[in-house]
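For reference, the structure I am asking about is given below.
Every protein chain but one is kept in place in this view of the complex.
In order of appearance the chains are A, B and C, and numbering begins at 1 in each one.
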Amino acid sequence: MPGLEDLYREIILDHYKNPRNEGIFPTPPALKAEGHNPLCGDELTVYLLLEGDVIKDIRITGQGCSISRSSASLMSVAVKGKTLQEVDRLLKIFKSMMSISTNSSGEAEVVDPVEYSERELGELIALQGVVKFPVRIKCATLSWNTLVQALEDRAS
Amino acid sequence: MPGLEDLYREIILDHYKNPRNEGIFPTPPALKAEGHNPLCGDELTVYLLLEGDVIKDIRITGQGCSISRSSASLMSVAVKGKTLQEVDRLLKIFKSMMSISTNSSGEAEVVDPVEYSERELGELIALQGVVKFPVRIKCATLSWNTLVQALEDRAS
Amino acid sequence: MERMNTLGVKTRPLIVSEIRKDFPIFNQHDGKKLFFLDSAASSQKPVQVLQAMDHYYSTTHANVHRGVYHIAEHATELYEGARATIGRFVGAPNPSRETIFTKNATESINLLSNSLTRGTLKKGDVVVLTEMEHHANLVPWLMAKEQFGIEIRYIMVDENGYLDLQNIDELLQNAKILSVSLTSNVLGTINPIRRLADLAHEHGAIAIGDGAQYVPHLSTNVTDLGLDFLAFTGHKMLGPTGIGVLWGKSELLESLPPFMGGGDMITDVRLDGFTPNELPWKFEAGTPPIAEAIGLAAAVDYLENLGMDAIRDHELELLSYAFESLESNFGKDLVIHGPRNVNDRGGVISFDFKNIHPHDISQVLDQSGVCVRAGHHCAKPLMRHLGIAATARASFHIYNDRSDVDALVDALAKARAFFG
Partner (left out) sequence: MERMNTLGVKTRPLIVSEIRKDFPIFNQHDGKKLFFLDSAASSQKPVQVLQAMDHYYSTTHANVHRGVYHIAEHATELYEGARATIGRFVGAPNPSRETIFTKNATESINLLSNSLTRGTLKKGDVVVLTEMEHHANLVPWLMAKEQFGIEIRYIMVDENGYLDLQNIDELLQNAKILSVSLTSNVLGTINPIRRLADLAHEHGAIAIGDGAQYVPHLSTNVTDLGLDFLAFTGHKMLGPTGIGVLWGKSELLESLPPFMGGGDMITDVRLDGFTPNELPWKFEAGTPPIAEAIGLAAAVDYLENLGMDAIRDHELELLSYAFESLESNFGKDLVIHGPRNVNDRGGVISFDFKNIHPHDISQVLDQSGVCVRAGHHCAKPLMRHLGIAATARASFHIYNDRSDVDALVDALAKARAFFG
């Protein structure tokens, strides 16, 4: 059985206790999407300020466990100032890192494995250990899925 | 395991191969009731000619297994010429003979045990062995239940 | 050794060390002790239950009700015998006719919501539920509302975790159905079901009990409880998965149309229609959970052998110990939901702990072999009422003792140190 330290890295606990980019933005101009994990009741709202195809700023509110909160915080840092293309690449890398053969719900979420360097991931790599705890993968991916939703809502 | 000879007594095979009182009566004046055993598809029709409270004559048609056919034939002989009171007594005795703690369908058909002499039963005693084959009890009682129904329909 | 329970009845105390020997899951040789505190989600199974099913499959399996040959006959006897055993266990006046096997408590309630709505209810008719119901006793009625336009009213929950019965007469005005859990799976509250059923009857409503959390733990008698229907589930009472039960009064069951159609539930089928079978088969379409019924009957035997009063005493004793222990160790850091008086509770403790998310609590506890559930416990409306998204929940059954509570306390102390 993997140990707690695989899951709760120091960076994670830090982002959990001191979440970055917490708060809200008025909409408009901000884009907004709400995500929730029906199994555990976690709820997140993501606000995005775009400038052209750059995420100029981001705010996140909600409630959730240490993994979902810290993942949201880590994501906010990772995507801030990035172009949408760069964000898309990060998303693919992150999902690839989170993918296992069957996740706990047995969903065959087909994730294309992506080649990436640790450098590209930056602090996000702290979440790598989550894969060993399949139930928690949904916690780690909630904020990313909500981000995607905010961007998709804009597209439509 | 009880043997076949417990079930298929000679009298039974005789009544099966040569059913007594087979046929129909016009209704009216005859009373009539149809009975069927949903589990095996057996069907019986009983016709009664009453005179006052005496069963003057009886006819039975239908299809069924050796137990249900011979039981019907044996019943027809047993009740013919009897008063309704006498028939009621026979019915009680017969049901008592057929009663076991749980029948195959687990029905808790509460049957009051009745004291009776073998003489009272007459040839009907040939069906005693059926009790050892719980699935077949319904076959043996089908004709009796249909008889009761014919008499009840008259009452109402 | 005997002792008196709250009712003054002598009970034989449970010897947990002996009981645990009957449960294979506690005797795995990986060197780690399992502190299983999630029986409210599903209980573990004693070897007697597993053996009853294996023995059935290994000697007697055949489809029931239609076979003349001896193993089919014997299978039918075992299946119908299980029905009688389980019906008697909840005090059914006519166990063989009134006890219906389903796949879980959820199906039992869906059967009712479906058959009652089609059979009895009209648009605008009122169904009364409570705010503390499990989704199993909410969604079926919400679906009936969508489909048939019935009205649903709720008995609210007060700040101590009890049902607020101040406006009960108003709520029951024109009600046709009252459906209430006997024990809440979150708050632990044991509801005053007899009083509620009597009130329902005074208003001409039918009284349905969701006994999923009650029947496994307390001596149950449907007549004493004043119920018309009682739903419960096998896997929470030492029985296998795949089986639930609905008990109902014969007259009512007879008046209802069938729920599902298929083999066994008919007396005749024609190309243009069908005639339903007698009770209880009218409500059992297709091949039933035969081995599961036999397993559940073995579970009932096991429970009865210990004695339901002794089981209740044991759980009360554990509950008291847990309350004291959690309080003295964590004080205000730990908030227990539901009634303070353990006598009003089943063996279920939902709690908040120091703003640590229940998922994280459960994860850290798991590392010490302590299994607790974290989440909304299929009671989202109640969660909203409590103003939270999730709780951690520890729950007991016969194989738990003080060592489980001690392990819980130790593991919680670790979690506090970790996230504190």
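Keep this in mind: a contact is a pair of C-beta atoms (placed from the backbone, for glycine too) under 8 Å apart; a residue touches a chain by one contact, two chains touch by 3 or more.
No experiment lies behind these values; they were computed from the predicted model shown.
A.B. asks: Which of these, B:Ala30, B:Leu49 or B:Cys65, touches the one chain of the complex that we don't see?
C.D. replies: Checking each option in B:Ala30, B:Leu49 or B:Cys65, the one touching the absent chain turns out to be B:Cys65.
A.B. asks: Specify the residue from the set C:Val16, C:Met260 or C:Ile388 that touches the hidden chain.
C.D. replies: Checking each option in C:Val16, C:Met260 or C:Ile388, the one touching the absent chain turns out to be C:Met260.
A.B. asks: Looking at C:Lys21, C:Lys103 or C:His201, which residue reaches the missing chain?
C.D. replies: C:Lys103
A.B. asks: On chain C, where is the contact patch with the chain that was removed from view?
C.D. replies: Given the touch definition above, chain C has residues 24-25, 28, 34, 38, 41-42, 44-45, 50, 53-54, 57-63, 66-72, 102-107, 109-110, 113, 118, 131, 134-136, 138-143, 146-147, 152, 154, 233, 235, 240-244, 258, 260-266, 268-274, 285-292, 359, 362-363, 365-366, 370-375, 377-378, 380-381, 384 touching the missing chain.
A.B. asks: Over the whole complex, note the residues of chain A touching the chain we left out.
C.D. replies: The missing chain touches chain A at positions 1, 36, 38-39, 102, 104-108, 133-136.
A.B. asks: Contacts of chain B with the missing chain: which residues?
C.D. replies: So the residues of chain B touching the unseen chain are 1, 3-4, 7-8, 13, 16, 39-43, 63-67, 69, 133, 136, 139.
Criterion: only the chains that are shown with their structure count from here on.
A.B. asks: Using CA atom averages as chain centres, what separation in Å is found between chain A and chain C?
C.D. replies: Roughly 38 Å, centre to centre.
A.B. asks: If you average the CA atoms of chain B and of chain C, how far apart do the two points sit, in angstrom?
C.D. replies: Roughly 45 Å, centre to centre.
A.B. asks: Counting in whole Å, what is the centre-to-centre distance of chain A and chain B, each centre being its mean C-alpha position?
C.D. replies: Computed value for the inter-centroid distance: 77 Å.
A.B. asks: For chain C, which residues are shared contacts with two or more other chains?
C.D. replies: none
A.B. asks: Which chain B residues reach two or more other chains?
C.D. replies: Chain B, residues with two or more chain partners: not present.
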